[in-house]
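Every protein chain but one is kept in place in this view of the complex.
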Amino acid sequence: MSAMMETPPRLQLDRVSKLFGGVHALTDLSLQVAPRQIVGVIGPNGAGKTTTFNVITGAYRASSGAVMLDGKAVTDEPSHRIARAGIMRTFQNIRLFADMTVWEHLLVAQPPTGSALQRLLPTRLANPLAIHRAQEVLEFFELGEVRNRLARSLPYGLQRKVEMARAVTARPKLLLLDEPVAGMNHDEAETIRNLMLKLRDDGLSILLIEHDMAFVMNLCDTLYVLDFGVLIAQGRPDEIRVNPTVLDAYLGQAD
Amino acid sequence: MYYAGILADVGILVLGALSVYIILSTGQLSLGNAGFMGIGAYLTSWLTVQAGLPLTPSLLIAALAAGAIGVVVGFPALRLKGIYLAMATLGFGEMVRSFFLNFSAMGGPEGFHGMQHVSTGTIWIWAILVLVLVMVLETSQIWLEIRAVRDDETAAGLVGLNATSIKVGAFGFGAAVAAIAGGLFAHHHVYIEPGNFSFERSIDFVLAVILGGSTVAPGALAGAVILVVLPEYLRFLADWRFAAFGALLIGMLVVRRQGLLDRALLRLARPSSPA
Partner (left out) sequence: MLIQQFVNGLTLGAVYTLIALSYSLVMGILGVLNLAIAELFMLGGYFGFAVVLAQLPLPLALIAGMAGSALVAAIIERVGYQPFRTAPVVTPMLSTLGFSIILQNVATNIWGSDPLQLTEEVFAERFNFGPVSISAIQLTVLGVTIVLVALLAFLVQRTSIGRALRAVAENRDVARLLGVSAGRTTLIAFMLSGALAGAAGVLIGLHYAAITPYIGVEIGLKAIAVMVVGGTTRIWGALIAGPLMGVVEVMTVAYGGSQIRDFVVYGFMILILLLRPQGLLGGSGRNQDQRV
């Protein structure tokens, strides 16, 4: 699993710790995501999963350790540069832009192409590439019908799709999904699952936080289990499912 | 003659309101744009009177200079948020006014004069040009980015947008537009003094935007018209028109926070508009 690789892993966390005051939110966390891999991060509430995402995307500064994308350290970079380097995320409580339509979400998330001048000119005239890409993403996520609707006015399941679509628009290398199927019924979750598989086949790596165990088991190549900010187990889903340490951690949760 | 005067005031107020609107579009409220207006007024006047340059290049140079100052001032200031930024801009505006009070090279408290009079028509040409420019900009990629930053700066950053440079850029652009308002003001009234660029002037700009519509550029035009023309129709309110505007501001905030014009309303007026 962690054999020497010729090419560096897509994402590598190297003994990352995060302290808030005196509290260890993360302790010496190491994990890897290979290209075209779907990796899951699971654990009881408060285990540090979202904190991990926040450190990767630069919202939090790691107290120690390194975050590397394709072998290059991005640990202390500002959020927007990490995003441009190819790491995009969705949020546990969806964060869509207030007054924007679905289409506008896809336009605003475009990678920077061409000159600064192009950004100042009317998009319809000056930015055919952006329009093309937005259309592509729109169709991939089957959002054509709600293209001109205000994103926040859509039903919950569609909002999650829009958030994913926005994150995918700039062709990231790594997609961080924070509970992408929370609150969804089985059919909606299936749709998301298929989208994720398609994205993976297109070359995207995905790191996933999720509580829905069935969803995770059927999808991830590797699982990392966190508890109180510490990695307590890693491995294939079928191994993790019977791992006594993991079961302990979950049973200890009075949910 | 009288109406030309009113029209000129509206035109200048349109530009001033636009300057606040541009900055407000990134979510920052500036209570000090009269300061940039003053910089524009004095610099343009110096260029035409002392350096003998024609008006248009003088306006553009002053706009550029004010824009640069806006960027320099904005860069550290935009670390502040919300009310703290508003207070800083208030302070900045007062500092500029105080500076010119002390600047005896251009008259200090006695003011400055000698400018060539510029007609109402010229003012409106500039006002319309800038308004159209902003409206065109609103269809661009950068304006989507501006709206995203206003909405949710963190999420915008995570989509790859550099919120700081967008905010600073908007601040500079707003400063430049305010400077143009100042230069035109100076050449229309052919006399300026520091008291013309006070906190009350900054408030006029803000009032116009909040009343006319704070989410679309034509809101600045609507607000300017309301502020200047309404008192003419409400003559019976003559002594109380300021109080009326104060009440109107509060009422607007309660009833229709985005102001008179907004995107939805404008879409109704334009039958063939895409998203």
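Letters A and B name the chains as they come in the text, with residue numbers starting at 1 for each one.
Just so we're on the same page, a contact is a pair of C-beta atoms (placed from the backbone, for glycine too) under 8 Å apart; a residue touches a chain by one contact, two chains touch by 3 or more.
In this text the structure is predicted, and so the values were computed from the model without any measurement.
Shown chains touched by the hidden one, complex as a whole: B. Touch with the chain omitted from the figure is made, among B:A4, B:A68, B:I128 or B:A243, by B:A243. Only one of the listed residues, B:A68, B:M95 or B:L234, touches the absent chain: B:M95.
The missing chain lies against subunit B, touching residues 29, 76-77, 79-80, 82-84, 86-88, 90-92, 94-95, 97-99, 101-102, 108-109, 198-200, 203, 206, 210, 239-243, 245-250, 253-254, 257.
FYI, only the chains that are shown with their structure count from here on.
Chain geometry summary: the mean Cα position of subunit A and that of subunit B are 41 Å apart.
Across the interface of their complex, subunit B is touched by residues 57, 59, 78-80, 83-84, 88-89, 91, 95-101, 103-104, 107-112, 118-124, 126-127, 130, 147-148, 166-167, 170 of subunit A. Against subunit A, in their complex, subunit B makes its touches with residues 136-137, 139-142, 144-145, 147-148, 151-152, 154-163, 215, 263, 274-275.
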